[in-house]
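Shown here: the complex without one of its protein chains, the others still in place.
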Amino acid sequence: MSTALEKGRAWVAEMNPTLEQVLSERYDDLVPEMAETLIEWAYGRHYTRGGVDMKTRQLCTIAALTALGGQTTPQLKINIEHTLAAGASEREIVEIIWQMAVYGGMPAAINGLNAAKEVFQAA
Amino acid sequence: MSTALEKGRAWVAEMNPTLEQVLSERYDDLVPEMAETLIEWAYGRHYTRGGVDMKTRQLCTIAALTALGGQTTPQLKINIEHTLAAGASEREIVEIIWQMAVYGGMPAAINGLNAAKEVFQAA
Amino acid sequence: MSTALEKGRAWVAEMNPTLEQVLSERYDDLVPEMAETLIEWAYGRHYTRGGVDMKTRQLCTIAALTALGGQTTPQLKINIEHTLAAGASEREIVEIIWQMAVYGGMPAAINGLNAAKEVFQAA
Amino acid sequence: MSTALEKGRAWVAEMNPTLEQVLSERYDDLVPEMAETLIEWAYGRHYTRGGVDMKTRQLCTIAALTALGGQTTPQLKINIEHTLAAGASEREIVEIIWQMAVYGGMPAAINGLNAAKEVFQAA
Amino acid sequence: MSTALEKGRAWVAEMNPTLEQVLSERYDDLVPEMAETLIEWAYGRHYTRGGVDMKTRQLCTIAALTALGGQTTPQLKINIEHTLAAGASEREIVEIIWQMAVYGGMPAAINGLNAAKEVFQAA
Partner (left out) sequence: MSTALEKGRAWVAEMNPTLEQVLSERYDDLVPEMAETLIEWAYGRHYTRGGVDMKTRQLCTIAALTALGGQTTPQLKINIEHTLAAGASEREIVEIIWQMAVYGGMPAAINGLNAAKEVFQAA
């Protein structure tokens, strides 16, 4: 097993313990090794690099997914959960989403706020 | 004068003191009040809201401008300068840019790294 | 109160009288001052600038929201209502949406036509 | 009748025989000649040009619609059907969708896989 | 020859008489019939449809190309020229570009203003 995959699995074990299994059951029949590839790449090769604390990395992901517009809503919601798990407050999350009105336009920011409301209300 | 405009001007005075004048000379003939509108909106209504520290807000802006792709390179460069001025290290900036490969794709991340290199080398 | 906020409120009073209240009830708990910021910026600082009549400004907004793709559908629908309120016909609105096939691609145009059909049928 | 329109209609007759009628009933009242314009342009002027076989053209369309993100999901689904009709296997389609994680980011690829699952399960 | 191609050529004869020849010399060796396809589609099938006057259609194109971001700068510049030819003033063009800050974000609007400045200064 690669070190990157090991590091990614360690991250996931802490932040979202069922993630690899959920992905594997949903996608691996269709796309062999999809789950381990995603864990290795996103978490083993990025989130665990160090140099920036996890809460800041997660808020930056929120920023990007908001600015990219409403088409990434499912991923934005999962990352709002990860960002809460990394210690951010609801207030910090919506501040960053709202700031994106400057860079991605008002519709992107409003779609992001709506996603956050849904996550907070379901919690 | 609106409070938002006042707050924006106070932010700009600290982070980039010539910004309003540069914008005004470049755009106000063409688009009356462009400079004060931008200061009021981006800085008076967003960066100065509180709830998130300035360094984190700036890193989130880096994330968004990278994920949006190479078309925002001029704005990415200015914000890399603002992010350094807000106390981030070069390392923190490139970590966030590189993380965007996961969300905006590899080309967006590489274009972002190239913009950062140009800013760091010109400093 | 800023002049821009006053001008924005005057615009909203005519085009969509409950807009600030709706936004405020939906978002201000989460993001303090969201509603007045949006009114000040979008309507006080843009739609009320003059130089272009309101119907043309609204048709240009339809063009942009269509070209940006289906992720801005909720905002496209609200702006289709504003564009009708500004005196445009249904025909003018769909002509502009369809023209966007050239600039944003066929899927964006078709998604825009579907949004228009839903608004027209609900009216 | 233009040659391009004739060529487009011949393509559609083979790949999706009811397409022009479906489009016409849905859109032509609103946007006169929408259906024939789409057939002429997309199929008469592009898919029937030659130089590249139909299966490869269709897989390239899958790639583009995935990379453009979730907002083109309805068009992605129709094109997954056309790509199966052009002789591609389910495996080939999901391989191309998953590859788009490199260029359009992970959320775009995952949204694409979800669209493919829905089409395959409905078949 | 198709009616759409004839109508497109008539439009081009008035607005930009050398366009088809320029496109043909630049692209037809590489992509046979590219020039006539573009004229037929963009101008024969869209700009000449009627229902909206040419100046409004052109301003809507400016809106879309600005909101789509800096990657369409060459096409934005050509369309700024077409929009002036259709009777719009420089002021009207920059008003629409600046309005796009609300929908496409501030970087998109600033890139659009820079494109307009270059066109106006070269005129």
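When the chains are written out, they are named A, B, C, D and E in that same order, and each has its own residue count from 1.
Going forward, contacts are C-beta pairs under 8 Å (C-beta built on N, C-alpha and C of every residue); 3 or more make two chains touch, one makes a residue touch a chain.
Keep in mind that what you see is a predicted model, and the values were worked out from it rather than measured.
Novice: Based on the whole assembly, the unshown chain contacts which displayed chains?
Specialist: The omitted chain makes contact with A, B, C, D, E across the full complex.
Novice: Which of these, E:L19, E:L65 or E:V119, touches the one chain of the complex that we don't see?
Specialist: E:L65
Novice: Tell me which of D:E6, D:E33 or D:E92 is the one touching the absent chain.
Specialist: Within the whole complex, the residue contacting the unshown chain is D:E92.
Novice: Using the touch rule from the top, list residues of subunit D that touch the missing partner.
Specialist: Within subunit D, the residues touching the omitted chain are 41-42, 46-47, 49, 51-52, 56-57, 59-68, 72, 75, 91-92, 95-96, 98-104.
Novice: In the full complex, which residues of subunit C touch the absent chain?
Specialist: Residues of subunit C in contact with the hidden chain: 67, 101-108.
Novice: Since one chain isn't shown, list which residues of subunit E touch it in the complete complex.
Specialist: Subunit E touches the chain not shown through residues 27, 30-31, 34, 38, 41-42, 65, 68-75.
The definition used in the following text is that only the chains that are shown with their structure count from here on.
Novice: If you match contact pairs by residue number, which of B-C, A-B or C-D shares over half of them with A-D?
Specialist: Repeat of the A-D interface: C-D.
Novice: Quick check for you: compute each chain's CA centroid and the global CA centroid, then name the chain with the smallest gap between them.
Specialist: Taking the mean of C-alpha atoms per chain, the most central one is C.
Novice: Which pair, B-D or B-E, has more C-beta contacts?
Specialist: Counting C-beta pairs in contact for B-D and B-E gives the edge to B-E.
Novice: Taking each chain's centre as the mean of its C-alpha atoms, which one ends up farthest from the centre of subunit E?
Specialist: A
Novice: Taking each chain's centre as the mean position of its Cα atoms, how many Å separate subunit C from subunit E?
Specialist: 23
Novice: Report the inter-centroid distance (CA atoms only) between subunit A and subunit C in whole Å.
Specialist: Comparing mean C-alpha positions, subunit C is 30 Å from subunit A.
Novice: Give, as an integer number of Å, the spacing between the C-alpha centres of subunit E and subunit D.
Specialist: About 27 Å separates the centre of subunit D from that of subunit E.
Novice: Residues of subunit A touching 2+ other chains?
Specialist: 41-42, 65, 67-72, 75, 95, 98, 101-108, in rising order.
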